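All protein chains but one are shown at their positions in the complex.
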Amino acid sequence: MSAPFQRHRITPWILMAPQLGIVLVFFFWPALQAIEQAFYVEDAFGLSREFAGLVNFKAVLSDPTYYQAAGTTLIFSLAVAVGAMSIALLLAVMADRVIRGARVYRTLLVWPYAVAPAVAGVLWLFLFDPTLGLISGLLGNMGIEWDHKLNGAQALALVIMASIWKQMSYNFVFFLAALQSVPNSLLEAAAIDRAGPWRRFWTITFPLLSPTAFFLLVMNSVYAFFETFGTIDTVTSGGPGGATTTLVYKVYQDGFVGQDMGASAAQSVLLMALVGGLTWFQFRYVEKKVQY
Amino acid sequence: MATLRLNGIRKCYPNGITALHGIDLDVGDGELMVVVGPSGCGKSTLLRTLAGLESITEGELTINDQRVNALEPAARDIAMVFQNYALYPHMSVFDNMSYALKNRGTPKDEIRRRVTETAQLLDLAELLDRRPRQLSGGQRQRVAMGRAIVREPQVFLFDEPLSNLDAKLRVQMRLEIRRLQKRLGVTSVYVTHDQVEAMTLADRLVVMNGGHVEQCGTPMALYERPATRFVASFLGSPAMNFLPVTAHRGGVVLPNGNPVALPVAIPEGRAATLGVRPEHLIEATSVADATEVLEVTVEMLEPLGADTLAYTRLPGLEEWLVVRLDGAHAAREGQRLSLAFSMAHCHVFDSQDARVPLADTEAQACQ
Partner (left out) sequence: MHYRRPGLDRLSHALLAVCCLLFLLPVWLAFTASTHTLGALYSQTAPLWFGEAGWDNYRHLLSGSIGGLGTDVLTLLINSTIMALGIAIGKIAISVLAAYAIVFFDFPFRRLCFWLIFITLMLPVEVRILPTFEVVADLGLLDSYAGLILPLIASATATFLLRQFYLTIPPELVEAARIDGAGPWRFLRDILLPLSKTNLAALFVIMFLYGWNQYLWPLLITNDADYLTIVVSLKRLLTSADGLVPWQNVTATAVLAMLPPIAVILLMQRYFVKGLVDSEK
């Protein structure tokens, strides 16, 4: 498409200037610095530094805690994505079924999206507080000892539950919208072909939902990667024993708590590469999606 | 009161495609000039260069002898009616019509007076407070016209304004546009791909093809003496029949082997095309002065009421020969017909598809 306004030379630059300025100063400058820093070693006081090539990367990649964090991130992301998506799909299918009240249920289920991850963490921390938590108390009555401050698996489970609780509503909105856009004529045709509700769902509705489901899988992974930082920091601070330290949390811990700038920068660069790759993959997929 | 002159207008896009190959055209004061052609022929590009929406690569465009190549659309004092109307969806009909005047700083009461007048002219007075989405297709079309008229411009430009309407409304609006244009007397350029619309509206007609002007003239002149095979095939419905012929002994030989005596100046043995319109093929029995006779077989019939179209087979011709019969004609499929046509209604095109004049008839027509 040729742009409608062609004879203006300065106007487009005036329009672009604010965004370009902010992006250059607060995105490209730091990103380039991170890349540069990843190749330098700094002394403990930050007074001098020297070029170190791949030393930082080697150190990070030979550190077992880095692989532990990578594993935790994987488990955490998968659990959050699968949990939040399956609950949301189940609820959306039911809300779509009942027709009357679908909007009411949406209102009743959409609000957790507005709750900050850190606040969600606090709410769930309170539910599972070892002394006065409601659920930890119930579990105690059933003979299950709950202490996420000592038990790494329980800590991870707690963070996962809080993250699912918050993310479910996001998925619910998308699944409900996708379900409501399934053409009625298709379902009616299937009903005429004597397919029951269960069959209709799996043979017609579910395939039509797959693009939405894939999109949500990507978005949920991004959410689990980055936005759950607040949940982890308030609930467990990455503990106990690194059981809830994800890759992003480790960048923060090594850089800000441990003051190891080189290692933190190298991790940032690795993360950038990882996320960049994922995004590229997503774009490729989206292109394909448009074609059919 | 304006005249529009195009002098060697060329339009090349940055990607190297040339949309217009040097267009020369004069539009007289108050004239309705219709530009017609198939999609991709450059007619819309031509209109957009007139409007100033596309820059002109080469050549000169003048309005009232003043060069306007470099002027912004708004400075050219033109108004344009778009195919999809391009009404501002969030503005009322009144605001849509008055937006240009407001931008020009016309006083408020002057705006109100002109909009009210125009609305009355177009039967829109009741609709001034509505939004475009609350209007029917025909009403939107009239608002788009109103938006152009209210500005009292030097030139109207119409870009296929009727193609989004249903068939009945299109005929009605066609008459309306014709009436308004004559009444207001504003110089107009009207682009369409519909040859019926073109023929009925035009004072003069321009047929375009591949970025060139094929022919320009009054509708009947183009219909009766098309300068190229393209013009001949484009105007008229159903289209003219074309028969491949070879020049032979002061005439031509038809695909079925019959010789026809035609006073054309084509070298012996050279291939040419003979064109006859469906309505000029007449049953041989009913005409006395018919010069040539063709024996054909009816393969299909399309009764249209007043007329019946017969798709017939002529031995040696691949395409159907289409004949317009009277609606009351009792033709049946499979029936044989003897067709006649007169030399006055023949068109001969050479191998470059240009018209070859017929010595007798053209001379007569020129008298």
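We just call them A and B in the order they show up, numbering each chain from 1.
Just so it is clear, a contact is a pair of C-beta atoms (placed from the backbone, for glycine too) under 8 Å apart; a residue touches a chain by one contact, two chains touch by 3 or more.
None of these values were measured; they are calculated from a predicted model.
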_From the list A:Gly137, A:Gly152 or A:Gly242, pick the residue that touches the absent chain._
A:Gly137
*Where the complex has a chain not shown, which of B:Ala74, B:Leu175 or B:Ala354 is the residue touching it?*
B:Ala74
*Which parts of chain A are in contact with the chain that was left out?*
1-6, 8-9, 11-13, 15-16, 18-20, 22-31, 33-34, 37, 87, 91, 94-95, 97-98, 101, 105-120, 122-127, 129, 131-134, 137, 165, 168, 170, 173-174, 177, 184, 187-188, 191-192, 196-197, 212, 215, 222, 225-226, 229-230, 233-234, 248, 251-252, 255-256, 261, 264-265, 268, 271-272, 275-276, 279
*For chain B, residues in touch with the removed chain*: 51-53, 72-74, 78-80, 82-84, 86-90, 99-100, 103-104, 147
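Just so it is clear, only the chains that are shown with their structure count from here on.
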*Go ahead and note the Å separation of the Cα centroids belonging to chain A and chain B.*
60
